Structures are given as structure tokens and as C-alpha cells.
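Every protein chain but one is kept in place in this view of the complex.
And now, subunit A:
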Amino acid sequence: MPYKIVAGQCTNCSACEAECPNEAISEQGTTFVIDPAKCTECIGHYDTPQCVAICPVDHTCVIDTALPRYQGAPA
């Protein structure tokens, strides 16, 4: 559940959308947003969260502290 995009920082470049293994990222108006129900922090897919790795603006894809961390796939 945990990553979010800081709207004021997002350049709307769309780079993260194609890299997300969960198809959790979509365009909404002038920014991209992460669906917290789909985000897995890339756990089980890659060593690092892909949106963070490709985002051209540092500190734009960040942990959403308002939500609990991803707990892994339900058993």
C-alpha cells in the first residue's frame, strides 16, 4: 500500500507508469497517482521500487506514512 506521488513535485513525465510491475500508476489530471491497493513496494519483483528509481525529481515517489507498509501477498 505504501508509495505515493507528491503532486507538487510530479512533472507528469509518465516514466513511472510503464515501469510499475503492478500497473498501480495512472494519470489523473496533471499528475500521476499510485493506487495504494495495488502497490507492493515492488517487493517480490525488484530490489528497488521502480517509480523511485526512474523518477527524474528526487523525493517525489515517497512512502505514504498515512498508510500501513505493504505486508506481502495474502496467504
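FYI, contacts are C-beta pairs under 8 Å (C-beta built on N, C-alpha and C of every residue); 3 or more make two chains touch, one makes a residue touch a chain; residues count from 1.
To be clear about the criterion, contacts and distances are computed from a predicted model.
UniProt lists the omitted chain of the complex under the protein name "FeMo cofactor biosynthesis protein NifB" (options: "Multicomponent K+:H+ antiporter subunit G", "AAA+ ATPase domain-containing protein", "FeMo cofactor biosynthesis protein NifB" or "Nitrite/sulfite reductase").
Among the residues A:12, A:28 or A:71, only A:12 touches the chain that is left out of the figure. Subunit A meets the missing chain through residues 9, 11-15, 17-19, 46-48, 50, 52-54, 56-57.
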